[in-house]
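Missing here is one protein chain; the remaining ones are kept as they sit in the complex.
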Amino acid sequence: MFGFGLIKGLWVTFKNLIGPTFTVQYPDKRVGLFKVAKYYKQNPFSFLKSHPIDGLKSIVGQAVIKEYPDQFPRFRGQEFNWYEDRCTGCASCAKYCPLGIIEIETHPGENNIQEGTSYDIDVFDIDIGRCMFCGICVEACPFDALHMGSGFEKATEKREELVIAVDELRSADKRPSTWFRPQIEQSSYQPRDKEMDDFHDIGRHEKPTKEELTERWVNER
Amino acid sequence: MSIRTEPVTMNVGPIHPSTHGVFRMRVTFDGEEIIDVEPVIGYLHRGSEKLAEERTYTQVVTLTDRMDYVASMTNNQSYILSVEKLAGITPSPRGVWLRMIASELQRIASHAVANGFLINDLGAWHTPLLYMLREREKILEMFEMLCGARITNSYLRPGGVFMDAPDQFWPALNRFLDEMPHRIDDIENLLSTNEIVLIRTQNVGVLKKDECLNASITGPVLRASGVDWDLRHKNPYDYYDQISFSRPLGEIGDNHDRFLVRIFEMRESLKILRQCIENIQPGPVRPKEVPFLVRPPKGDSYVPIESPKGELGFYLVSDGGVSPFRCHVRAPSFINLTLLREMVLGDKIADLFVTFGSLDVNMGEVDR
Amino acid sequence: MTKVFSGEMIRELIDDLEPESVVSTNNDSVHIKSESALKIFNELKNKENCQFDLLSSLTAVDYIDRFEMVYHLTSTVHNHSLVIKLICGEGRKEPKVSSVVSIWKGADLQEREVWDLMGITFENHPNLKRLLLWEEFPGHPLRKDYLR
Partner (left out) sequence: MNTVMDSVVFKFIYCHLVSSNECVDSFRILGSGFISEKYSIIGFLITSLILILILINGALVGVLALIWGERRLIGRFQARLGPNRWGPWGIFTPVADAIKVMFKEDISPRLSDKFVFVLAPVLMVIPVLMIFAVIPFGKATFLTDLNVGVLFILAITSTNTLSVLMAGWGSGNRYGIIGGLRAVAMLLSYEIPMALAAVGVILMAGSLSIIKVIESQTIPFAIFQPLGFLTFLIAATAELNRSPFDITEAESELIAGYMTEYSSMKFGLFFLGEFMATIAASAVIVCLFLGGWRGPEIIPSHFWFLIKWILMICVFIWFRATFPRLRVDQIMELAWKALFELTLINILAVAILMLIWPDPTILELWIMTGINWIIFFVSLWIFGKLLGPKPEQKDGVSRKIVLQK
């Protein structure tokens, strides 16, 4: 009958009215008592005691807790992670960047008898205001020194502030994305959970054992 | 008594709620009736073809993402196939299966967006669109698992894909495959029998078979006119020859057929995805010997694929260097615009936007 | 699977239609004379064993010493495809070919795009205006000598 299709449509929207929503309420959301207690890892009563004001708010469903969208380890974020100890200053990243936004200046560093001569980095500017986060610089890095970051909140008011300088790269949190780094991904690493400060952990290869080192540095020579 | 009327010329776009980006039409109306349409494009022209001439073959992948930004996986696929043919690279089987999975997911996402916006152009207050975007969101999340980005993927590389799918991808994909048919049913309940949708879309913007073929229109628009021309079936690239699926064909070629063909193709894509999951075997995702800097020998190659919008192909010419000598994109949504004027002449103002929406045109691909 | 014509096959095909119009034969394509192009395309579209009803792609390449048009034709009836190239004019001066819009309507926008970006004039095109760029734009950017 005419109009039946319209009623079917009304029924579908009604089903969605009572169904769940799919909104992620970044950066915070308002919840009731049980959820906020769970968020603070307490039971509701002790939460009411410890946080009286939040507790009262939560009874009418107005307690504020943080919420982040789901983020997967390969997420190509801002804040590049750079391990200076791994970097030789080869500037592969600068060469392979499709937009040419990486600027590197080096000078010959102090002699390292065991590993050979390396270069010290003077300037390592990444202009993420023009970056498109394709990750090709990371793909190109032969020594796994440069990694994509996992953040997405670096909004500024000026374009100049978007240039990441070498000091900033040195001091930044080391939460590398697992984009093009299968070795990190194997250890089911989540960038939001923990930092990776040690440059040894991040490499493409297994850490050499003592025997291998002996083989390489003593027996072969 | 006859009333003297005067035609009114109006600029629709480039900033307009339903021109899907920065499309502009110089429309002449007589009352509510359209007497002339002239599409004006180029507002999103970024010169991708020229940019590609100065970038290496791998770097161009990132440019292809930005052409059809609703279906970047298929753009990658088309480009990569062309590079592989040019450089004579044999891809790894697992990589090929993975990129088939990715491109079929992308097809569902693109068709969802196309149908959602078509209904939005019909005037539904964003409801079907948001239902569609909700499904697309799940696909984008899977893309984030695969390659860390949701829209500008750059997932594919010459020889396969750049990394194997993570462990969490397969459960998510299976969950999606289980849920999606019900969602499509919901959408069909909401729209396919809805009398308003029917009277608005049926017999509007009709494209005949011959007109369509003659104007090089491809993809769901061509199939809605009743031509059985799906490159996945007629000229199987990747491993589509190992997969069985059916092609939905319309009979009249109006807006409603185009809408239905897209819905049916979403179901077919789900079928293809299931078969891909069955067929995929463990192994390397790209051959070790493919260098980062591909240097194809002199020559040219053109591999058309069936993108969600139609036949998408990259015509690459190599002079033996590290970057393509010439990179031409055969952009389906650009060529599908050819007959827009003929389709809407004599229709009402409201039909203009519905017809335009049913063509599923993406301005990033039109202007490149 | 689409049957792709090799260069030799295309040459045989075209020799049947219009003798001595093939300039050179490559691996998978042929160069034809630009004077007889329109006639050949017309035959290719309408002849029983060809029926190339779908103009897949139409583009131009700037080979520095010459401009080349590239036509990818497909038949949805017989499911085969071929590539035809033709050299536009002599050298870089005023490249000119005849438009195929009268045969395939789908060439309309593509030829306008080629004119816009590569600067190849299409004779008898109904509406040869710039498409992606504005009318006053200097030069044709896809040419190799276009100055940035």
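Of note:
Here the chain labels run A, B and C in written order, and each chain numbers its own residues starting at 1.
By our rule, contacts are C-beta pairs under 8 Å (C-beta built on N, C-alpha and C of every residue); 3 or more make two chains touch, one makes a residue touch a chain.
Please read these numbers as outputs of a predicted model, since none were measured by experiment.
Interchain touches from the omitted chain, evaluated on the whole complex, reach A, B. Screening B:His126, B:Arg175 or B:Arg295 for touch with the missing chain picks out B:His126.
Interface note: of B:Ala172, B:Ile196 or B:Val290, the residue touching the hidden chain in the full complex is B:Ile196.
Residue B:Ile349 is the one among B:Ala172, B:Val290 or B:Ile349 that touches the chain missing from this view.
Mapped onto chain A, the footprint of the missing chain covers residues 1-3, 6, 9-10, 12-14, 16-17, 19-23, 25, 30, 60, 62.
Listed for chain B, the residues touching the missing chain in the whole complex are 8, 10, 16-18, 29, 32, 119-127, 130-131, 134, 190, 194-200, 202-203, 228, 246-252, 256-257, 260-261, 264, 348-353.
Heads up, the rule we're going with is that only the chains that are shown with their structure count from here on.
Put simply, the C-alpha centre of chain B and that of chain C have 25 angstrom between them. Separating the CA-averaged centres of chain A and chain C is a span of 49 Å. Residue numbers of chain C whose C-beta contacts span two or more other chains: none are found.
Taken in their complex, chain B has these residues touching chain C: 41-42, 45, 47, 49-50, 211, 213-218, 227, 229, 234-236, 241, 299-300, 302, 304, 311, 313, 315, 317, 325-326, 328, 330, 334-335, 337-339, 367-368. Taken together, the chain A residues at the contact with chain B in this complex read 2-6, 8-9, 11-13, 15-16, 22, 70-76, 96, 98, 132-136, 139-140, 148, 177, 179-180, 182, 185.
Those residues of chain B that touch chain A in the complex are listed here as 55-56, 58-59, 61-63, 65, 127, 131, 134, 137, 141, 144-149, 152, 154, 162-164, 166, 168, 186, 189-198, 292.
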